[in-house]
Each structure stands twice: as structure tokens, then as C-alpha cells.
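So that we are looking at the same thing, I have put the structure below in C-alpha cells.
One chain of protein is taken out of this complex; the other chains stay put.
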Amino acid sequence: MPAHRSNRPLGWLAFGTGGFLVAFLLPVQVFLYGIAVPLGLVPDPGYKSTLELLRQPLTRIYLFVVLAFAFFHAAYRIKDTLADMLDMRKIDIVLAYICYGGAVVGTVAALWLLYWVP
Amino acid sequence: MPQYSQFQPKPYRPRMSAFWYFDRWPYLLFVLREISSFFVAYFAVLVLVQIYALSADPTVYAAFQACMRNPLMIILNAVTLLFMLLHAATWFNLVPRVMAREMTGRQLSDLMVAAPNYFVFFGASVIIALFILRIL
Partner (left out) sequence: MAETILLEVARFLPERDTEPSYQTFEVPLRGDWMILDALNYIKDQLDGSLGFRWSCRMGICGSCGMMVNGVPKLTCETLLSTFAPGPVRIGPLEHFPVIKDLVIEMEGFLGKLQKVQPWVVRKDDFKPQREFIQTPAQLEAFKQYTLCINCMLCYAACPVFGLDPEFTGPAAIALAERYNLDSRDQGAEGRTDVLSQHDGIWDCTVIGECSQVCPKHVDPSLAIQQYKLTATKEWFKSWLLPWGNK
């Protein structure tokens, strides 16, 4: 295998998968938890009922997959955006470490929080 | 290097403006689409906070919900929603074209490739909403 080839396929695949998951699944979550429930447009299911939903193993697996891919999707794009908008292509590699480092931290946090749901 | 090139006039090398994305509407739209990623990251962190609040106890979750009722938070979340919808629309119009061409080896019409995504989007949104509102 030629060593000089870019290792970006891995990041790109996570970016692409995350792009689909974010596009299909997250907007409704933003709308309900971020706008509709706080404004009282829909009835609030309440603490107990929401915790009940979070206790389901399937919910937790779902949230972990969506959040992990969302973090890696965002990392890929944030890195490119900062490089292009602020003309930081020269420190591309530093940006990559910061952005992907953040994505790893977010993913580990998601795993930890979802594992310890009471 | 041939000797005459010493006297050859130097071409003008343009430098790109730092605000190149304001030059034309398609570039601005592109940058807005890319900025959606900041809001995706923000919302993913917000969900983590919500999971933490739910796991802690009812008072923490109540504090979280009170914070979400803050008008500034609602505005921030509304902006997040707009950026996510921009991401979704641009994604649906662009990415499946690549996959469709890869799978069929032919160029399909853009509408035919994009339309199913919107159906899936609405279907998935309704199902998730039913779960979040504890109807299912």
C-alpha cells in the first residue's frame, strides 16, 4: 500500500454517514426539545416518562450512534470551514487534531453518560 | 532557466480576498451550509447535557428545562433548526446523486434522486416525534 496516500477516506466516511444521520434524524429533535416543548406548543411528556424512554437500551444505542456520527460529521466540516474562511490551511494538521480531538471527547462522553443512565 | 526569462515581465498573481464568500450568492450559501456544522456540534453537546440532567434527578432536569425556556435559548435553538434544515436540504439534493450514479452507472434526474429523501425525512421525523412525545 503506498504510504503517501491520504488517510482522509476514514474521516470522509464518518462525515458522510453523519451527514445522513444528522439530516434525517436531528431536526425533529431540535424542534421538539429546543422549541416546541419549551414554548408549550406540545404537551411536555415530563421527567419520569422521558427518563423511561432513555432507559430503553434501543434509545441509548440510537442516541450513541447519532451523537458519535454527529460529532465526527461536525469535526470534518468545522475543520474545513476554519481552514477556508480564516485562511488557516497552513495549520491544517493542528486544526485536524483539535476538531477530531473534540469529536473523540464528545463520543467518549456520550458513551459514558449513556452507559450510566440509572 | 533560459537567460531571457530574466527580462520577461512578471505576471500578476491575484490574491483571494479574505471575505471571498460575500462575492457571490452561491459562495455565501456554501459557507452557511458549512457553518451548520457548528450548530450540529452545539446541539450534540446540548443532548449530552440533557442526558446528564435526566440521569441526575428531577430537580436538575427541571433546571435544565427552565434554562431551555429562556428566550435566548429558544432563539438559539430556532437558528440551530434553520441551519440543520439547510444542511438537510443541501445534503438531500447533492449526496444521493453520487450514490445513484455509483449504483446505476447512469445519471438520473435530480428530482428523482432527491425526492425519496424528503419522504424518508418526514417519515423518520414523525416516528421520532411519536417516541419523544411518548405516544409510542
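Labels for the chains are A and B, by order of writing; each one numbers its residues from 1.
Simple rule for what comes next: a residue touches a chain if its C-beta (ideal position, glycine included) is under 8 Å from a C-beta of that chain, and two chains touch if they have at least 3 such contacts.
This structure is a prediction, so every number in the text was calculated from the model and none was measured.
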| item | value |
| --- | --- |
| Of B:Met16, B:Leu72 or B:Leu111, the one touching the omitted chain in the full complex | B:Met16 |
| Contacts of chain A with the absent chain, listed as residue ranges | 1-2, 4-10, 12-13, 80, 84, 87, 89 |
| Residues of chain B in contact with the chain not shown | 9-14, 16, 20-21, 23-24, 26-27, 30, 34, 94-95, 97-99, 101-102, 105-107 |
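The rule is simple: only the chains that are shown with their structure count from here on.
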| item | value |
| --- | --- |
| Whole-Å separation of chain centres (CA-atom averages), chain A against chain B | 12 |
| Sites on chain A touched by chain B in the complex | 16, 19-20, 22-35, 37-39, 42-45, 47, 49-54, 59, 63, 67, 70-71, 73-78, 80-81, 84-85, 87, 102, 106, 109-110, 113-114, 116-118 |
| For the chain B and chain A complex, residues of the former touching the latter | 18, 21, 31, 34-38, 40-41, 43-48, 50-52, 54-55, 58, 61-62, 65, 68-69, 73-74, 77-78, 80-81, 84-85, 87-88, 91-92, 95, 117, 120-121, 124-125, 128-129, 131-134 |
